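Left out: one protein chain. Kept in place: all the others.
By written order: A and B. Residues from 1 in each chain.
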Amino acid sequence: MVNENQCNCEQAQEEELYDKLQEIIKEHKGKPKELIMALHKAQNLFGYLPHKVQEMVAEGLNVSLSEVYGVITFYNFFSTVPQGRNDVKVCLGTACYVRGGQMLLKKAEKELGIKAGETTEDRRYSLGIVRCIGACGLAPAMLINDDVYGRVKTTKMIEIIKKYE
Amino acid sequence: MNLVRNHVLISIDAGTIMAGARAVEKTLVNEIASQGLTDEISVLETGSVGATGQGVILVVYPEGVYYGNVTPQDIPELVEEHLLKGRPLKRLILSEVPRQHVIKKEKTGLLKEQPRIVLKNSGIINPENIDEYIAANGYEAIAKALTTMTPDEVIEETKKSGLVGRGGAAFTTGIKWDFARKAAGDIKYIVCNADEGEPGTFKDRLILEGDPHKLIEGMLIAGYAVGASKGFVYIRGEYALSIERLEKAIGQARQYGLLGDNILEGPFSFDITVMKGAGAYVCGEETALIESLEGKRGHPRNKPPYPVTEGLWAKPTVVNNVETLANVPDIILHGALWFRGYGTEKCTGTKVFTIIGNVATPGLIEVEMGTTLRDIIYEYAGGIKDGKQFKCALVGGAAGAFLGPDMLDVKMDFVNLKEYAAVLGSGAILVMDEDVDMLDMLKSVLHFFRHESCGHCVPCRLGTAQLVKIIDRVSASKGKKDDIDKLIKIAQVMQATSFCPLGQSLNLPISSSLKYFGDEIRSRVR
Partner (left out) sequence: MVKAKINNVDVEVPEGTSILWAARKANFTIPTLCSHPDLVPGGQCGVCVVEIEGIPGLKRACMTPLGEGWKVHTHTARLMEIRRQLVELILSYHDTDCLTCIKNNNCELQTLAATLGINTVEWHNLEERLPIDRSSVAIVRDPNKCILCGRCTQVCSNMQTVNALAVNHRGYSTVITAAFDTGLGNSVCINCGQCVVHCPVGALYENSHIEKVWDAIHDPDKFVVVQEAPAVRVMLGEEFGMEPGTLVTGKMYAALRRIGFDSVLDTNFSADLTIMEEGTELVSRLKTGKGLPLITSCSPGWIKFMETFFHDMIPHMSTAKSPQQMFGTLAKTYFAEQRGIAPEKIVSVSIMPCTAKKFECQRPEMRASGFQDVDFVLTTREIGRMLREAGIDLNEMPDEKADSLLGEYTGAATIFGTTGGVMEAALRSAYFLVTGRELESIDIAPVRGLKGIKEAEIDIDGLKVKVAVAHSGGQARRLMEKVQDQLRSEGKSEYHFIEVMACPGGCVGGGGQSWGSNMAKRARRGESLYAEDRSLRYRRSHENPSIKVLYEKFLGKPNSEKSHKLLHTHYYKRSTVDGNIIAEQ
């Protein structure tokens, strides 16, 4: 019984998300040119773009599925894998790269046990790369969710990351 | 009506928010209230004041005192000392006052005004309040254009000003507008390129965050000149604050009847939609940007046809950079002659540079076209950090040129740099000191391009892949004797045959780094 309840709860949450997605799609219905806007909103909702979401967006906006997938895989911003609760992004813009961004990334990969573009099994963290967040004066920079960390040292990095549950 | 004795500007941008600006602001407002100073002291949020890496920054006017690294714990003392007793709190005053936007070219016999055009209001007015923009002569230029000038006159004035695109290609703005105006078709578009993807560049972001109405006004004027009634701002998805502020500004402008139908009760109608980019460097190229606006993969188009005749949805389209458009209101308001008073004969106006790397005060500066690299680095950015030696600067973005010490006294403008086979690009200057490893630097540039190549054409897709393969090998001390020559060869093929500027321009960082540091780089291969 307990399990069933949990299951229902999750399902209900998911259903709610899909209801919201329908509203988004309605807003952009039959407008292929608004694909990227719609995808932004959908990803905002789900945290990533699962297949079913892509299919619904394709149908709603009257764009072929292959085109939707082509657009999603073109842009850095869109993700087709579930995101962790916390989005860790290491800046690899030129300034950060030169000041050790690559080392930060390697350290993060090692500590979290995942590669850039992946999510930890417990979904606590996703690791990614960002190309310049305009914080070049603070290089090397790291972004966790909306928080910017500047002048990050490899030794301090894990401490910072661990603050995020 | 109360007389406000002091204005405290609190700089709100990604950097200061990270440093805790919100908490400082809250404490400040509370402290002022508890001291009973609410009527006398006004606290204003403003965009970036141009300095980064200084924590939370406050500026107290009229004194113009800059405080840096302010924490909530500092606030009671600061309020008591400065705002109550009128004694600036020395321990928090920034030693390097960020002159980046407030270029204090004190009237040293020069009669002309200070060269603050684009960043005139940034950090001074509250960007979230249209009234403050209007109080600073905002929307006067569009009013002037609509009531006293024909579209042709607006174009003529812009042409005469000598304004060229600030995004990198440096095409004369007035001519671009003229092409679009004369192109056949009833529906035309103004597109603002705010997809600032060039690593190390954040000038557009600060304009968007610090003075969004200026961009709106620039677009309005462009729309009127070209005969467009619809504008789009294609903005980087990562620029959350910029998007928020711009959308707020658009909303306010609509309320004031400055956007929408029958602007200022005349026949001209214009509206702006903000479109979020999704992270692709190539979308800074105007035709790729247009593809992306149409909801597609950002693959560049073949030119001709140029966007001015066949752009967004095959309609005549002007694509202008944020900084370009931000110049327009003042040109119309003060005239082309006034604008030509700045910069050089061949390259007029000012340029906003983002200066980063190993300098004492990295940040944003607006200087006249033709200012030397030496002045920018040593006068404005405080020189090389920790007293080290200048090695070189990467100017013009990732696909720019490395400039060595012999270029320090070269005038930085679009026309002049061309003569030295360099580019101004979007105005990014990455300064490197003596300790920087050039091979590593070049490696970073090449990796960046492999990642950002759109994959459409063979030379760029495979050329960048080969370049990365080679430089990685050299970097791992496994390079072969002819590896460096191969880099050059591939870069030249890419320059000659790549479909768009992304692949074509990679030759520049490669050839210039080898020009200055050929020995250093070649020493890494056996």
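Just so it is clear, contacts are C-beta pairs under 8 Å (C-beta built on N, C-alpha and C of every residue); 3 or more make two chains touch, one makes a residue touch a chain.
The shown structure was predicted, so the numbers you read here are calculated from the model rather than taken from an experiment.
**Q** So which shown chains sit in contact with the chain we cannot see?
**A** A, B
**Q** Considering the whole complex, which of B:Val308, B:Ile332 or B:Cys457 touches the chain not shown?
**A** Result: among the candidates, B:Cys457 touches the missing chain.
**Q** Given that one chain is not shown, which residue among A:Ala38, A:Val53 or A:Val68 touches it?
**A** Going through A:Ala38, A:Val53 or A:Val68 one by one, A:Val68 is the residue touching the chain not shown.
**Q** Spell out the interface residues on subunit A facing the chain that's missing from view.
**A** On the subunit A side, contact with the omitted chain comes from 51, 54-55, 58-59, 64-70, 73-75.
**Q** By the contact definition given up top, give the residues of subunit B that touch the hidden chain.
**A** Interface residues of subunit B facing the absent chain: 280, 297, 302, 450-459, 461-466, 469-470, 486, 489-490, 493, 496-499.
Rule of thumb we're sticking to: only the chains that are shown with their structure count from here on.
**Q** Given the complex with subunit A, which residues does subunit B contribute to the contact?
**A** Per the stated touch rule, the residues are 14-15, 17-18, 52-53, 196-202, 205, 237-240, 275-281, 292-298, 313, 354, 356-357, 362-363, 394, 398, 430, 432, 436, 440-441, 444-445, 447-448, 451-452, 454.
**Q** If we count contacts the way the header does, which residues on subunit A are in touch with subunit B in the complex?
**A** 32-37, 39-40, 63, 67, 70-71, 74-78, 92-95, 97-98, 130-139, 146-151
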